[in-house]
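Beneath this line is the structure, given in structure tokens, with notes to follow.
Missing here is one protein chain; the remaining ones are kept as they sit in the complex.
Going in written order, the chains are labelled A and B, and every chain counts its residues from 1.
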Amino acid sequence: MRFLVKRLLLFAAALVGVSMLVFAALRILPGDVAVVMAGTNASASRVAELRAEFGLDRPYTVQYLDWAGGLLHGDLGMSALTGRSVAAQVGRRAAITFPLIVMSLVVALAVGLPLGCAASIARSPRLRGFLRVLAIAGGAVPALWSGLLLLLLFGRGVGLIGLFPSQGFPADGWSGDPVRAFASLILPALATGFVAAAGIMRYTRSALDDIASDGGPVDMAMACGMTRTQAMLQVGLRLATPQLVSVVGLTFASMITGVMVIENLFALPGLGALLVGDVGNRDLVAVESELFLLAAFFLILGLIVDLTHRALDPRLAAGEEE
Amino acid sequence: MAVTKPTPARRARVILDTMWSSGTGRYALVVLALWALVALVSLFWTPLPLLATDGYHVWAAPSADHWLGTDGTGADVLSWLMAGSRTNLVIAGLTVIGSAALGLLLVGLMVARSTALASVSVAVVDALISIPTVLIALLLAVPFGASAAVVVGACSIAYGLNLARVARPAALLAARSQYVESARANGAGGLRVLVQHIVPNITPVLAVQLSMSAGTSVLAEAGLTYLGVGVGAGVPSWGHSLSTSVKLINVFPLTVLWPGLVVTLVVIALNLFGDALRDAGDPVANPLLREA
Partner (left out) sequence: MSVSVRGLKVDLGGVEIVHGVDLTIGDGERVGLIGASGSGKSMIAKALLGLLPQGASLCGGISMGDAAILGSASGEGNGGDSAPASYADERTLADLRGRYVGTVFQNPARALNPVMTVARQIALPLRLHYDLTASERAERVRAMLGKVGLSDDVLNKRPHELSGGQRQRVGIATALITSPRFIIADEPTTALDSITQRQIVDLLVSLVDDAGASMLFITHDFAVLSRATTRCYVLDEGRIVESGNTADLLAAPETAPARELVTAARRLTLHAGDTSRADEGGVAQS
């Protein structure tokens, strides 16, 4: 219980800290935000207009409190470019990015977990060596390149075997033709998923190797009558779960660069495209809220991962009750 | 057992020999040496000047004039890749330095004697570790503009945090040991303890993590440059080459192969390098090092 309280307090503090960092990086460091937003050829009156519109002429503390207060109420501000609410934009884009991340993760786990187990269980040195090289090579491929190769192989219109849509997302989103929407995410998810699978594979192997060390529960299970493979899959994998949950959390975070790249490559109007576009357009108010939102998302993810990790390991879970 | 203290040069020689004797270590050494060599050569010579474009031969297939073909502006792909190796070498080098500095600083704080300081820094690292590199890069790109420095900064922060987290258990073990206590009793300061006693104990972790950060910085550069927050337009880099080749894949797909292949081979080499260095530099695993 004490751990939970401590962890929640830490989460709240991190949230405030990150909001300050984002604010400082976007409003204080660039100098005159209004000038940046208006662009190089803007007239002085346009700059003044912007300054007044977004309240950029007020002291920083007032600006920060105003912005942070808005965030607390779910008010993320308005985009300077489109005039639409940032919250609505983010919501619409997340409907593409979030399924994409989840699909990538499914691919990564479906490929990485069995291969990682195989790498740990395999007895033949040749097979172990091959799997080790596979894991290292897989993790060394830039997402952009894996996406390109998949396009060249399976992209409709571009590839050798045109299996899947290669560009874009249905304009009417998931409501119009869900099957087409899903299909257009398949290649992107494979592109990021395969790369992430290499990481999952490496971690799975090393977690299982650690657990299968001398005189541990895996040996015990074998001494009770399991074969090595049984013991690894039934006992080793269960004991590795807390670590694997952490790995999935970290994979989530490390996949996001790839996801943004892949969104651009496949012309998917997701969060990555939105953020990159807004940074390019110097829509600082929007960027500010979007960056904070994403950072908050990852902080929440970290929190969930930590708590799950603890709940899955009875030694840690009990350590707090005593 | 009387052991004469080996000279650093002798040790380095033994470590290199051991790395060379394993297949993966040899691959890593060869690729990294080639990388450094190409970067050096590109300072004085590239097959064609970077700005020499040949409007009549855009997206050309590999030929005697253009070994790896040309891109959409008719520029020589090989020349750009060679020049790019320089940028990536600098980015990787600075990332290693940056993440080592930040990582060691955090390690020092995390194992500090003051429990308040230690627990606060552990908490900060735990919280920030989940923020992805690309968000840090976007945050830096707004005030500072897209540049190689943004890539270095974002990578250093992200990998420094990661290094601190991974190295903490070994560092903690060293920091609580008898010899650190006696060193402190003799008046050694925090920095001295960190450098003299803790760093030597976490070198295996450092070798693996730092060489992995170098590899990941190459990958990050490619991604960030493609997103427009990496190295600036017109600056040669592998990410630049990769992004350029993406534009018209359906017209001439083969140009896509080269930059991606270079990046992949180099990142593999960097990952293997760390493992090989750790194994060769470990006196327990490497009997030759004990004899040296």
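Definition applied: contacts are C-beta pairs under 8 Å (C-beta built on N, C-alpha and C of every residue); 3 or more make two chains touch, one makes a residue touch a chain.
Everything numeric here is computed off the predicted structure, so don't read it as measured data.
In the full assembly, the chain not pictured is in contact with A, by the touch criterion defined above. Between the chain not shown and the residues A:V22, A:I136, A:A207 or A:V235, the one that touches is A:V235. The hidden chain makes contact, of the residues A:P59, A:G83 or A:P125, with A:P125. Only one of A:R2, A:H73 or A:R315 touches the chain withheld from this view, namely A:R315.
Interface note for the absent chain: among A:P99, A:P170, A:P217 or A:G280, the touching residue is A:P217. Interface with the hidden chain, as seen from chain A, comprises residues 123, 125, 128, 214-217, 219-230, 235, 238-239, 313-315, 318.
Going forward, only the chains that are shown with their structure count from here on.
Those residues of chain B that touch chain A in the shared complex are 123-124, 126-135, 138-144, 215, 219-220, 222-224, 226-229, 242-243, 246, 249-250, 253, 256, 259-260, 263-265, 267-268, 271-272. Considering their complex, residues 10-11, 13-14, 17-18, 21-22, 25-26, 29-30, 136-137, 139-145, 148-149, 151-152, 157-158, 249-250, 253-254, 256-258, 260-261, 264-265, 272, 275-276, 279-280, 282, 284, 287, 291, 294-295, 298-299, 301-302, 305-306 of chain A touch chain B.
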